[in-house]
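Got a structure for you, written out below as structure tokens; questions coming shortly.
Just one protein chain is left out here, and the rest sit where they should.
Chain naming follows the written order as A and B, and within any one chain the residues start at number 1.
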Amino acid sequence: MTDRQIASRTGEALDRLRASRPLVHHITNFVVMNDTANVTLLIGASPVMAHAPEEVEEMVSMAGALVLNPGTPQRDWNEAMLLAGRRARETGIPIVLDPVGAGATEFRTRTNRMLLDEVKPTIVRGNAGEIGALAGAGGEVKGVDSVGTLTDPEQVVRRAAKQWGVVVAITGRRDLVSDGERTIAVGNGHEWLTTLTGTGCMSTAMVAAFAAVEPDALYAATAGLAAYGVAAELAAARTDGPGSFKTALFDELYRLSSERLAEAASVVPVD
Amino acid sequence: MTDRQIASRTGEALDRLRASRPLVHHITNFVVMNDTANVTLLIGASPVMAHAPEEVEEMVSMAGALVLNPGTPQRDWNEAMLLAGRRARETGIPIVLDPVGAGATEFRTRTNRMLLDEVKPTIVRGNAGEIGALAGAGGEVKGVDSVGTLTDPEQVVRRAAKQWGVVVAITGRRDLVSDGERTIAVGNGHEWLTTLTGTGCMSTAMVAAFAAVEPDALYAATAGLAAYGVAAELAAARTDGPGSFKTALFDELYRLSSERLAEAASVVPVD
Partner (left out) sequence: MTDRQIASRTGEALDRLRASRPLVHHITNFVVMNDTANVTLLIGASPVMAHAPEEVEEMVSMAGALVLNPGTPQRDWNEAMLLAGRRARETGIPIVLDPVGAGATEFRTRTNRMLLDEVKPTIVRGNAGEIGALAGAGGEVKGVDSVGTLTDPEQVVRRAAKQWGVVVAITGRRDLVSDGERTIAVGNGHEWLTTLTGTGCMSTAMVAAFAAVEPDALYAATAGLAAYGVAAELAAARTDGPGSFKTALFDELYRLSSERLAEAASVVPVD
């Protein structure tokens, strides 16, 4: 597909999202629960946060997508992630893994490797450090931030996708999405996203919302990141600090039309 | 009482709330803790979030009201809810239960039924789906959202109140509050409340703050919902998106005067 075709498909996915209002089940970290629930709602889906082993299988069965985000990991949440993940897998519900801080500590790397192996998510969305570290491609992570740069990010995203058999999205100044064969670069976004906590987790929530309505995971991830980036650009254009930017970002996610998205999406196939 | 008398009583309750600044003890979910603490503070009460079995009985003994909100339920929090709830019950401290997502999973329905039976709350505040599901009146819940409509919501709220021996509030486009005999409709609010997460939980926090100063639970619930709805109307009048609306809602809750509230409250007895 050409970039215009991908952009147009992105706009159509937003229309389907708003029309069907899918449930998105999040098992996520304590820091971002409120923000990612809001982002899910604002773009047009219906969020639920649920982590009790007693209910996650039943909950995910009603969902259009599942988010696994062990950003404040604790061992006793793994059971819920595994139960929900396996049920989602069995029933064909797309799963988005956000490996927050993988590479920063052995525990985070191990937890995310385990989820990658046991759950086999549909999409993995992380920063360069997290994906690099998980893929053994030299990513460096300080706390939850990526430090340093990957020598060849396009190769890393493609190889990680092939190696894990999933769609991988590396987000940063330029986002890269790959299924191992096809790779798309998403140019939307704004640097103020780096001044706020949870903006990576929010992009994962966007990807999950689109995965509930776009069956091709490569385009779902692309659409979620493009919609998020376009809303960020619109928000930044009318604000002058990170606090007011966040407020405006929420406004713009809600207001974003599919026409505007299709027009502004910078989604370019990479050779 | 006539609608004007109820409105006037609502304004007086706000004056008492600000004058006495009661402590409101919340055992609530991870998604809304920050927002419901802020709403409690902004309307004039003093919030505390505490869920350790070791301290909840001591904490609630100092409080003017208790909120039980198992919105991100996990089994090991039940003990704290039961300990705090029973102590509140024994000492006459009003308890507001928010049965988030009851009806969505068996675990949520069971947890809330258990709290209803064991704690015997003073007020239950939920959406049509949650109250309908708990009362066996056909409510439908997707995640934490009510879907579909109750055939006769006035009958449902009245019967649930009678059946459980509590005041029940069903919130939505029009809120209904009933003690089984008397029923009041609250017409305040704004549709943007549906675009943000936790707005139902915030309305529960409002009800609890008023329950600490208004001994008639029917009027306490009415006053909390009216004050919240009036603040939402004022906020919506000067904003143009959900993000800026939320910021303005916090401003308006803080600024809301008892005169303004008494004047704008749409609180109408239902035959």
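One rule holds for everything that comes next: contacts are C-beta pairs under 8 Å (C-beta built on N, C-alpha and C of every residue); 3 or more make two chains touch, one makes a residue touch a chain.
Bear in mind the structure is a predicted one, so any value in this text is a computation, not a measurement.
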item: Among B:M59, B:M81 or B:I123, residue touching the chain not depicted; value: B:M59
item: From A:M1, A:V31, A:M62 or A:M114, residue that would touch the chain that is not displayed; value: A:V31
item: Residue among B:V48, B:L82, B:M114 or B:V147 that touches the chain left out of view; value: B:V48
item: Positions on chain A where the hidden chain makes contact; value: 29-32, 34-35, 71-75, 101, 104-108, 142-145, 195-198, 240-244, 246-247
item: Positions on chain B where the hidden chain makes contact; value: 23, 25, 30, 33-34, 37-38, 41-42, 46-52, 54-55, 58-59, 62-63, 246-252, 254-255
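In this text, only the chains that are shown with their structure count from here on.
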item: Relative orientation of copies chain A and chain B, as a Cα rotation angle in degrees, nearest 5; value: 120
